[in-house]
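Every protein chain of the complex appears in place save one, which is left out.
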Amino acid sequence: MNALLEAHGLSKHFGGVQALDGLDLTVTANEILGLIGPNGSGKTTFFNVITGIYAADAGRVAFDGTDVTNASARSIYQAGISRTFQRSRLSLPLSIFDNIMIGNHKRLNQGLWFNLAKRGDFKREFERSYADARALVEVFEPGLAGRMFEPVAGLPMIDRRRIEICRALISAPKLLLLDEPSAGMTHDETAELMNDILLVRKRNKDLTLIIVEHEMGVIERITDRCVVLNFGRKIAEGPYRTVAADTQVQEAYLGAA
Amino acid sequence: MAGKGHTSVWPGLVALAIATGYLIALLGAEKQNLIIMLLAVGIVAVIAAAWLGLFENVSASFVEHEDALGVCAIGAAGAVAAVFHDNHFVLLLVITVLLYSVATLGLNVQFGYAGVLNFAGASFFGIGAYTSAVLNTYTAVPHLLVLLIGGMLAAFAGSLLLLPVLRTRGHYAAVVTIAFALLFKTFLEVNDVLGGPQGMQVKGMRILGWSFNDNIEIGKISLSFYMNYFVLSLLLLAGAFVLVRRLERSWIGLNLDALRLDETAAGCFGLDIVRWKITAFLIGNFLIGIAGALFGMVGGFVAPNNYTFADSLILVSILLLGGIGNPWGLMVATIIVVVVPEKLQTIQEYRFLLYALMVIAVLLFRPEGLLPRPVRRYFPGWRP
Partner (left out) sequence: MDAGLLAQYVMNGLMLGMMYALVAVGFTLFFGVLDVIKFSHGDVLTVGAFTALATYAGMRMLGVNSNLLDLIVMLVTATLAMAFLGVVIARYLVMPLRSAPALNTLLITLMLGTVLRESVRLFYPQGANPKPFPALLPRTSIDIGDFNLRFDNVLMLTAGVLVIIGIQYLLNRTKLGLAIRAVAQDEETARTMGINFTAIVLVTFALGSGLAAFAGVMNGLYYNEINFGIGLYLGVVGFSAAIIGGLGSIYGAILGGFLFAGLQTIGTVMLPFASAYKDVFAFAVVIAIMAWRPTGLIREKISERV
């Protein structure tokens, strides 16, 4: 079992708030890890530090054997980590296709000459990318596949979340961080979304997932293992059943008896 | 709206023809009463068209058939020039529209696509113009090359100004460019080498011995010498238009939109924010500089008073009135902003005030501008 992502002693504070407090966390390749904990326990901060949005105050992070502590967001993406955001961050005036292509940055030719002068080659890359994006969208919501050039602004929230996941997946990342993907969805929509994610994972054996979630049913169903955070520290780890039975975890969520 | 699948080219063609005819009428009218009447008719027609939803049809038509309609637009411009072939004043006005359009296209790349604020557009235009003045007067550099140098100098000056503040928030670029706009004029005025407050003469363009400043005789027809400049300006605008279009319809255009709309997320997906902001700013300033350089030669004269902060705000107003990000809207707005005060002499003095008021109205009630920017279509007419 090789570790894909390793965090040691990760700390991060914002003014007086210690969001991460010496966190040790390891993610094995190809697993689906659930990251749970009460509100404010540091889950999103952990994502933000890993993806280079915030610099850690202390600690180390290694990805696929390389030290990526305090690497820039760009290099994290290049290394193969992709993410969604807790608060949906799509570019609303842009089309579905455009939004997904933003996630495809590293696989597209960004040269000035290519884009401005070599229009024939560009058209071929464009058509390939369209096919890729469309195939991905079809997994999550076939109804959208024929509307790739509609602006995202007109879509309901659940479709926007699906497109955000497509945006994160299009670059074939090694590690995907999902931050509360089912927020705002009904039970059935959540179940459907999780099925689609599992389907993608089946087709793409290389994919490792970390999911932050509050719906325990989801966590129980699809994760291999859970890590529970509280006040920026890991307080429990193991399969869902195990951590759910842990008294410390129950106290963290519900308060001491 | 026209049925899904195939939009006709006719709405666009008809709109273009009507607009051309209207423009010719407006340009040719001399009496103030006639001009006011024409403007009133124009405003009523536009409001009626908007109310009837005709703008959507025209817009869709332009999106689907842009290449064909673009060629027709060039033809239309030629028609306008042909009608006024011996009228110095009108031709100069048309050239001004063409070159201001190039400048605002450049500004659009910076502002409309990349979201980088530039309130010194007129100053960079002035850098191009003064380049022409200095190089034409003191050196023997070929004039086409002078245009390129003007563009590059404007781009270079822009990067000096902007690099330090690229990692900061938008209002930093705003204040830096405003300060530059204010100081540029003063700088020109105190430097006698550049002619001081009086400015400098600019020698007219000569390409391979053909002087642009001599009237042309073809048989019995006499053409104003401005026709030379008209052709060159039209070519420049066509080139700038194609460049900006391709830029928008590429991964680069997408990068610029991404970083304008959400810089943080864009960074998470590998975008080099600084690199693309600078690229957009350089390209934009290059266009502004070339237009300025050519305009200097057209006018034959450069002076600090033509490149003030108020002039920069006029360029920004054109951008906001026409619809940020939409090149067709830009050109329509340029025509309105440049032509109307020239014809309606009474409002010349008030034009800064009027345009500022119009922009305020637009920002409050129709922020997308005259012609909102449609969703990106990488290849017009392409179907999966």
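Chains: A and B, in written order; residue numbering restarts at 1 for each.
Everything below uses one rule, namely that a contact is a pair of C-beta atoms (placed from the backbone, for glycine too) under 8 Å apart; a residue touches a chain by one contact, two chains touch by 3 or more.
Quick caveat: nothing in here was measured; it's all calculated off a predicted structure.
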Open item on the list: From the list B:A29, B:L92 or B:I178, pick the residue that touches the absent chain.
Closed with: B:I178
- [ ] From the listed residues B:I43, B:A82, B:I207 or B:L353, report the one that touches the chain absent from this view.
- [x] B:L353
TODO: Check each of B:I127, B:V202, B:L313 or B:L371 against the chain that is not shown and name the one that touches it.
DONE: B:L313
- [ ] Pick out which of B:Q198, B:S211 or B:T264 touches the chain that's been left out of the picture.
- [x] B:T264
- [ ] Would you write out the residues of chain B that touch the absent chain, in ascending order?
- [x] 115, 117, 119, 161, 163-165, 167-172, 174-176, 178-180, 182-183, 186-187, 189-190, 264, 309-310, 313, 316-317, 320, 349-350, 352-353, 356-357, 359-360, 363-364, 367
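Here is the rule we go by: only the chains that are shown with their structure count from here on.
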Open item on the list: Centroid from C-alpha atoms only, then distance chain A to chain B, rounded to Å. What do you get?
Closed with: 43
TODO: Show which residues of chain A lie in contact with chain B when the two form their complex.
DONE: 51-53, 72-74, 76-78, 82-83, 85, 89, 91-95, 98, 101-103, 105-106, 108-110, 112, 115-116, 119, 122-123, 126, 130, 134, 148-151, 167, 171
- [ ] Over in the complex, which chain B residues touch chain A? Could you list them?
- [x] 243, 246-247, 250-252, 254-255, 257-258, 261-262, 264-272, 279, 373, 375-379, 384
